[in-house]
Each structure stands twice: as structure tokens, then as C-alpha cells.
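Removed from the display is one protein chain of the complex; every other protein chain stays in position.
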Amino acid sequence: MTTTFSSIATQLEAQAIELPSWAFGNSGTRFKVFSTPGTPRTIQEKIQDAATVNRYTALAPKVALHIPWDTVTDYAALGAFAADHGVSVGTVNSNTFQDDVYKFGSLTHTDASVRRQAIDHHFDCIDVMHATGSQDLKIWLADGTNYPGQGDLRGRQDRLADSLQQIYARLGDDQRMVLEYKFFEPAFYHTDVPDWGTSFAQVSALGDKAMVCLDTGHHAPGTNIEFIVMQLLRLGKLGSFDFNSRFYADDDLIVGAADPFQLFRILFEVNRGGGFGADSPVAFMLDQCHNVEDKIPGQIRSVLNVQEMTARALLVDTGALRTAQDAGDVLGANAILMDAFYTDVRGDLAAWRESRGLPADPMAAYAASGYQQKIAADRVGGQQAGWGA
Amino acid sequence: MTTTFSSIATQLEAQAIELPSWAFGNSGTRFKVFSTPGTPRTIQEKIQDAATVNRYTALAPKVALHIPWDTVTDYAALGAFAADHGVSVGTVNSNTFQDDVYKFGSLTHTDASVRRQAIDHHFDCIDVMHATGSQDLKIWLADGTNYPGQGDLRGRQDRLADSLQQIYARLGDDQRMVLEYKFFEPAFYHTDVPDWGTSFAQVSALGDKAMVCLDTGHHAPGTNIEFIVMQLLRLGKLGSFDFNSRFYADDDLIVGAADPFQLFRILFEVNRGGGFGADSPVAFMLDQCHNVEDKIPGQIRSVLNVQEMTARALLVDTGALRTAQDAGDVLGANAILMDAFYTDVRGDLAAWRESRGLPADPMAAYAASGYQQKIAADRVGGQQAGWGA
Amino acid sequence: MTTTFSSIATQLEAQAIELPSWAFGNSGTRFKVFSTPGTPRTIQEKIQDAATVNRYTALAPKVALHIPWDTVTDYAALGAFAADHGVSVGTVNSNTFQDDVYKFGSLTHTDASVRRQAIDHHFDCIDVMHATGSQDLKIWLADGTNYPGQGDLRGRQDRLADSLQQIYARLGDDQRMVLEYKFFEPAFYHTDVPDWGTSFAQVSALGDKAMVCLDTGHHAPGTNIEFIVMQLLRLGKLGSFDFNSRFYADDDLIVGAADPFQLFRILFEVNRGGGFGADSPVAFMLDQCHNVEDKIPGQIRSVLNVQEMTARALLVDTGALRTAQDAGDVLGANAILMDAFYTDVRGDLAAWRESRGLPADPMAAYAASGYQQKIAADRVGGQQAGWGA
Partner (left out) sequence: MTTTFSSIATQLEAQAIELPSWAFGNSGTRFKVFSTPGTPRTIQEKIQDAATVNRYTALAPKVALHIPWDTVTDYAALGAFAADHGVSVGTVNSNTFQDDVYKFGSLTHTDASVRRQAIDHHFDCIDVMHATGSQDLKIWLADGTNYPGQGDLRGRQDRLADSLQQIYARLGDDQRMVLEYKFFEPAFYHTDVPDWGTSFAQVSALGDKAMVCLDTGHHAPGTNIEFIVMQLLRLGKLGSFDFNSRFYADDDLIVGAADPFQLFRILFEVNRGGGFGADSPVAFMLDQCHNVEDKIPGQIRSVLNVQEMTARALLVDTGALRTAQDAGDVLGANAILMDAFYTDVRGDLAAWRESRGLPADPMAAYAASGYQQKIAADRVGGQQAGWGA
């Protein structure tokens, strides 16, 4: 290992990961949503929790909103509230899957009036972006069908292209659209944006401000995700990540929890493709569900996982790696990669955090802070936030 | 095709498929549950709907209950209500996944008091079975963990064995327990009964009254389900089916909708292994979610799919098949199987239904009956049934 | 079913499916290749067998070559030989996976001299195309790596783009290149063209004469293949099919054998997207391995399967389907599709074949012809063809 921790510290300083407001609310499966004491009732309380994550890690300066779950009457005030807590508003996520009219589709619907409603909802989201200073509009489309024959795959794709064009045209000069793809769920036969190829084809037809959003949990079994990261960076179309991890489907577990080596390889390709740094177009976000674990420490653990794996990925001796690759030294090249992955960076990271005035162990510091007990005591009554509340 | 439709008609007459009461309520995904006009508010209304399916098809004489979703004060009266509508109470399904105490497990929980509560719930279910004349107790266990290390896999398995033993001991002489397995969901790292091998090992340790329940949607991608059907029949442990179909995970689509040829192969192995007929220990049930389609016709379509594929499976010329197999005639043997699968039995089935006083086309007859419009008009107000309501 | 068989007969007449020369040679797995009496020793004998398939079906007027497996000294003479047997030379398939220099890649190799050799091989293939009148150059690239770190994913992709550009520039005015993608195998960590998105991005960068080849066995578990068919047709980039079927990986079984309903859905989307007919850019090919079944009847069965499913797909009442889709009638729309799938077209097809001077049952006619016995008796000695011989 010729690359040293000190040589990568500057890169780590620049790391910023958006937290999704909904990660602080209750979530679960179709079978049960367990509630937890202290769960936020309002977007303001979600922002307080997100700001807490940032206070202990300095890794999470932005909070992504979800409309309408985070609807308020005064978005400028919301932006100011966030700023007061040391964070800002990040990506605005639209929602076209919970209104009854969207049962058979939204931007792809055969009924022009439903498409109109869905497009208008995105216009509203763009208004929120203007009011809050958010730069990215994220579209995750739940559209799809459950049975062969239920919908016309081709017609839906054409209508999607048309709807996206209208939304794209509304974007401000400094605003972007990122189009997320997902293998399946909630649709069980076909999904209208099921793979990176479809998202890439659709956003390429729109223009430079449209990019692909890669959710790490949204792929078929066995998919080589770091390859897609490489390809999208190469094509100039990787707009953002939704980080999480999975063993089976879209499990939305803590990023790095299921396969830390995969996360390492993904972050290695991000670095290889210029995805870190000030000029990178890539926004890094979490998109997770803390169904059974505590939410705030779950988010702290998540951003730390990304940080720790980023450090390992940056430690790869790329010069030696290239030499081994060019020599056809399979085991040697692999060993150089694994050497970085197996390096225990936790001690160096702890010391470096302290040097920056942060707790060496953010998990322990949060646990000792009493914050969890305080919100459990304070946030009594009202309606705990969840998906749709 | 030497086997003729008339030669299989008697076998078809005996076909009986249990309907799950919850199929008539609203269901959906974690993202949204769409409601529908006419959805039942009570178990009585669910039974009315199930009886309607039976009236048009003569295929569905039993209704499976789910406790506590279908809790009533007087089960004997409920049984009588069902009888009045021409059906009876089938399998009783327990539920140990919706009480807050089950967040980290039920029959496998480390806390003996939680296990006690879960075991007692099954005792209550057995009481319901006595009161209603139900013969089968079905246990689908949602127990599992989301993160490596969260639970002790081995200890959980041992506790499961102990809990099941207690429940088994409570069964009446004519009662059975069927233990369902599921690959994943709602747990996303490990599931305590994830595969047929685990269910088989657990029920084998209990005794003759414990059997395996095979849900066709609960397997890993690519699993050869008909092989498991064959194996469990061979081992004398196939207690029941939960029929549905899937493209991805536990999609709970209409049986036969995703891969009709797979359903054909499954039913062929049922027949091969003696799973049809009066002496068969196999109970046939549906377990589906009609998230976007109408529920009653969805159930009618489902039992018809099973009937149509059963007919095709029974039409296989097994003598010719055996000859081709023994001769190593790969293409010939496959052709004999496909010949039955490709035979359009719909006309023969329609005529045969009419000969029995049933509508030739149950879907059309139901649509023309006005039942859907009537329940939509009548069932106004109250709380529509769903999962947990 | 308002669409009648007679109304689709003209479309069926135009159907043409290329046979791969290698399907007539021996094939197997890494564990064993079983040989069969009568297996061709030369490309001429393969063409004789392919012509036999065409003689019994009128479905297979072209034979795809694989270079160097089918290398001859006089390609003009080979073309004439094919013509004498009533067929012509179809797609020319290149091979950059069996020379020792390709151990770590071919068109993607870090060593320019290896890339040069691989590019030159494609120039040779183009020469074969000119000499035989073949129009399509098919590139299936086995390039990839087995271990993380072994290769530089990004650099390999860039080199691939450069190599393809050189090959593309060599194409004649009436010639095309089709780039096949494959999920995995023979590479087990990453594959350089693993998905349709990568193939699409690469061929889009080349120009109008470069298209995507979709092999139905080359996808991740659960992938909705008909969606990709729809999308590539929509994007104008579906150049060809490699038909086969699979239960697990790239099993290369007879098309339609594993999931006939999936084949039906694929062909329905081909029709929906204008992939049939004189103006279609889509070439239909088989790419299969008859490891345990007889090869010639295996190919006959395959083209018949495509024909039978095409007939069913053409029978879909698209007007009624559109009406049901627009009405949100999920079960109705699905029923219209299934109605066509379940229609037994075999009798109509048999009669129609006879009306065209073809055997009603090509499988039986071939079996009765004595051809198999004749080649088994004649083709004694020499080296049976296989992969690499």
C-alpha cells in the first residue's frame, strides 16, 4: 500500500451525502410498519434529525425533500429553517404513485388528463426547487403493469418521452432532472423505466440537464453495478446515486451492510471515472428504510459506511494496479485492489475526525448525547411521519 | 393425444380450491393500497364474495380464514353463515407479524413471553378450527432479520422447533399443521423458514400431522418448483399449496398468469405423485393479491386457470411418455408433454360446465350478473377490509 | 378471437429464420461433449443439414457461418454450394475467444497488437461476407474479466469503442454490424458488453449500419425481455435475434422450450413494433446447443416453435386489446392476450403447410425420411464438427 491516508484526507473532506427526509419517518413492508418513539411528525423535525446526523459526521449537509410528504406552505421559510440548522435543501423528489388516479400510470397514462396532473405535479416540484434553492428534480416512476396485455409497452414509452419533455422544458438554467430506474416493484410484470439503458435513452433524448439516477438496490440479481457506474460516467450521464443495500430485491437496507466489497468497487469506479471532486456532476444520496433499526443512528452508520469505503477505494494504488493489469497479472492486480479493501481505515478516520473537531466515533457520541431520549420524550402526540403521512 | 377429455372429466369434478378471505379485501404494496368500490367490510361479506366465485365455478367450496383479520365473537355462527352460502371454512391462517411485540420475531423470539404470546395465538386458532370445523392450521412465519448479526440463526431455529412442538401437541386428532416457507420478505437478510428443506426438517421432527405448505411464489429465481412438488409428495410431506404467480419476488399475481407452462408442469407432478384424488393429503389454496384488478373476477380467473391447466396436465399420454423417456427420445418425450399443454381445452370445459348446470363462461356470466354493481352500491360506509383491518 | 388464421397466413409466408451452422455440430458443457452418429464433418455437410431443415419447413432459407469454424478456401464456391441446396449464406459470426492471445481480451485488450489481430479477423469476416453475399457481421465478444481489479473497466470500454469504429469503417454500403450482449460467461466478474444498454450506446456511437443483437438467453434472472425488444425497436436499433431458451443461465435450449409464453410475448412485441415484414431491419436467427437431443429435428422443432408462436402472436385482437387497455380493464386486456396464446394453431398450420406443398407434420416427415439413418451411415470417419473443430 503506497497510498497513505494523509494523501486522501483532502478528498474525504469534500465528501457530502444527501439524506432523504423520509428515512427519519416510519417505514416497513406491506405486512407491517413498526413505529418508534421520537419519530418526526413534521418536515421540520425531519430536518432537525438530519442536521443531527450532519453535526456528528460533517458528511450530510443536505436534506432531500419528498413532495407531497414534505409539503409546507412557505418553502422559503423551510429553506431558512434548514439553514438555521446547518443544512440545506437538496434534491426534490416527486411522487406520482399515491394518488388514486395513478393506479394505471402517471406520466405514461393513456388518459391525457392524468398525464397533465402528473406533469403539473412536477411543475410544482420545480417551484419548490426555486423557492428552496434545490438544484435537482428526481423522478422515480412507479409506472408499470402487473399482467401481460394490461398496457401497451410501446405507447407508454412514447408517452413517457413526451411527458418528460414537458417537464424538462420547465427546468431553470441551473436545475437538473435525474431519472431513476428500477427493476420492479410496485409493478410486477413490466416497469416503464426498468433499467439504466431505458433511463439513458430517455434522458439522452432530452438534453444536457437530464441525467440518470442509479439506485444501488434497483437491479436484477447478479448485476455488476460498478460496470453501470463506469458506463454512465463514461457517457456523461451519471447524475446521482441513491445508496442502500440489498440481499434480495429493493430491500433498502443500510448502504454497505449487505455487501461491503460491492460498495467498495462502486466507489472505486466513481473515483476512476472522475465522479468525486468539485467538477463532478454526481450527487450522492441515501435512499433507505430503517424498518427495524433506529433511524438516526441508522443514517449515521450509513454515511460512515460510505466514508469508510470511499477511503478504502481512494487508497488503491492505481499505478501498481495498471501495471499489473497490463502485464496480465490476474492475481497481482486483484491483490492490489483487495489490499486497499482489507486496510482497516477506522483508526485513521477516527483520528482525522477528531482533528476536525468531530467525534472520533460518531455512533457512540450520538448514543451518549441523549438526543434520542429527548425526541422520544418531546415528540408525543401528533401523527408520526411515514410514507404518505 | 390418445387421452380424451371425457376420460378426465371425473377427476375434474373432484377439484376443489380454497379461497383466501383476504383476497377479497384491499391489498397493495408498501407504496400504495388502492381501494375499490364494493370491497367487503366484514368476514361475512368476504364469504359472500367467495361463495359467489363458487357459485359460478363449482371449484371453490372452502374459504380460508386469517386470524385476527377475520375475528368474530361466534365462530359457530360464522360456520353456519358459510354453510348457508354453500361453502365451508377451510384453513385457519395465523398471524404473528402485525403485533408490535413481534418486531424481532414471534415463535423464534429470544423473549419467552413473546414466544408464549405467539404460541397462545396458535392455540386460539386451533379453537377457531374446532368451532368452525376447519382441519388445517397454516403457519406462515414472517420471522427473520434484516442485518447480519442481528439474530442468532441457530438459536432461533431451536426455539422455533420448541414452539412448533407446543403448538403441534395441541392439535386435535383430525387436525393438521402446515408450515409454509418463504425465500424472503418481510425479512431481508435471513428468514427463519426460508426453504422447503427447513420446513421439511421442522415438520418431520413433529410427526405425521405436520406437513409442508408450498407457496408457488416463495422461491429463489430459477427454482424448479415442480421438482419440489415431486420431492415433497415422494416424502409424504406435501400438505398444501398456496397458488399464485410471479415474475420477480412474491408478486402474488393470479396463478398461471406469469408462466402458465410452469403451472402445467406443477400440476403434472401433482398427478404423477398422487396428489389429486380423494386420498390425497394435499389441500389446494390460492394466496394472491389483486392490487390493480377486480377481486372477485380475479378469483374466478384464478380457479379457472387451475382447472384449465389441470385438464391439460391430465391429458398427458403418460404411457407414451414413459416409452419415450425409457428410449432416451428427448424430443419425443418433450413433444408428448407439450402436446397436452398446447391442447386448447377451453371448448371442452365450457361444454362440460354447461352439462353440470354451470355457466360455460364463468367470467362472462359473473360480469353479466350485476353482482359487482350491487356490492358497489350496497357496501358504502364502514371500513373496507385490508391487511390489518 | 376475431382475428382468423387465414388473415395472418400471408405474414407467416414471409417468415425466415437463419440457422447457425454450429447447431449441427457437437456441443456440450465444460463437463462433457457427447457425440452423435451423423454429425457433419465439414461446413458443406452442415449446409446439407440446414437445407434439410428448410426443405421440411420452408422456414430456414439461410445458414449463418462461424469463422474460423467454417473456414474454406473458396467462399464463392461455398455460396454456390448453398444455393444448389436451396439456401444462402446468412450472418457471418466472428470468433475472438479461442486463440490463445485472447486470454485477457480481444477488441478490448490493453495490447494494441492483440486488438489489431482481432480487428483484422473482422476484416477477414467482412471479406467472407463480400464473397458469400452475406449482409450481417455479428460480433459476440467474450471479453471480460474473472476478478475485481483484473482489468480497467473504463479503459476496456474505450478501447472497444475504438476497435468497433475501425471495423465499422470497413463495412460495405449494404453491410451491417450487429453487436451482441451477454450477461456473463465465459467471463465471471465483468463482461465488456453485458447488457442492451452497453450495446446500444456502443452501436449508437458508430452509425446507422450498427445495430444490437438480442440473444434471448443472455439476460439476468427475471429480466423482461419483451420490454427490451420493444425499446430497441422503438429506438431503431434492433438488428437481430439469437433465439434459444433457458431456465438458468445461457442454457441454449430449443427456443420456446422453457417458457413458451415468454416467446409469445416477445413475438407480440416484434409485431407491435413493426419487426415483421419486408421493411423490418430485424434478422431472426437461432443460436442453440443440442447437447442431448438430435440436432436436425432439434432445429426443425425450433423453427416450428417460432412459427407456432408467431401465429399465436399475430392472432391477438389488437383493436379489442387497445380498448380494454384504455378502459383500465386489467383482466379483460390480459384475457385478450391469453386468448390468442391458448389458441391451438397446430391444426391450421398443418393444413396450411400442406396447401403449400410442405409436410403437415415436419417432425414426423423428417423422422420417416431416413435422412438421419443415411447420414449416420455415410458420415463415418473424419473429425466431427464441434466448437473449435
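For reference, chains read A, B and C in written order, and residue numbers begin at 1 within each chain.
By definition in this document, a residue touches a chain if its C-beta (ideal position, glycine included) is under 8 Å from a C-beta of that chain, and two chains touch if they have at least 3 such contacts.
Please read these numbers as outputs of a predicted model, since none were measured by experiment.
When the missing chain is restored to the complex, the residue among B:R30, B:R246 or B:R272 that touches it is B:R272. Of B:Q117, B:Q135 or B:Q231, it is B:Q231 that touches the chain left out of the display.
The chain not shown here is touched by just one of B:T3, B:Q98, B:N334 or B:S369, and that residue is B:N334.
Contact between subunit B and the absent chain runs through residues 103-104, 110, 145-154, 157-158, 183-184, 189-191, 194-198, 200-201, 219-224, 226-228, 230-231, 233-235, 261, 265, 269, 272-273, 321-322, 324-326, 328, 330-331, 333-338.
Panel shows subunit A; residues 221-222, 224, 247-248, 257, 259-262, 292-294, 297-298, 301, 308, 330-331, 334-335, 341-344, 346, 363 of it touch the chain omitted from the view.
By the touch definition given at the top, subunit C reaches the unshown chain through residues 27-32, 34-35, 97-98, 100, 103-104, 142, 145-148, 150, 183-186, 188-189, 221, 246-249, 251, 253-254, 257-258, 291-293, 387-388.
Operating definition for what follows: only the chains that are shown with their structure count from here on.
Centre to centre, using the average C-alpha position, subunit A and subunit B are separated by 38 Å.
Centre-to-centre, using mean CA coordinates, subunit A is 39 Å away from subunit C. Among the residues of subunit B, those in touch with two or more other chains are 221, 247-248, 257, 292-293.
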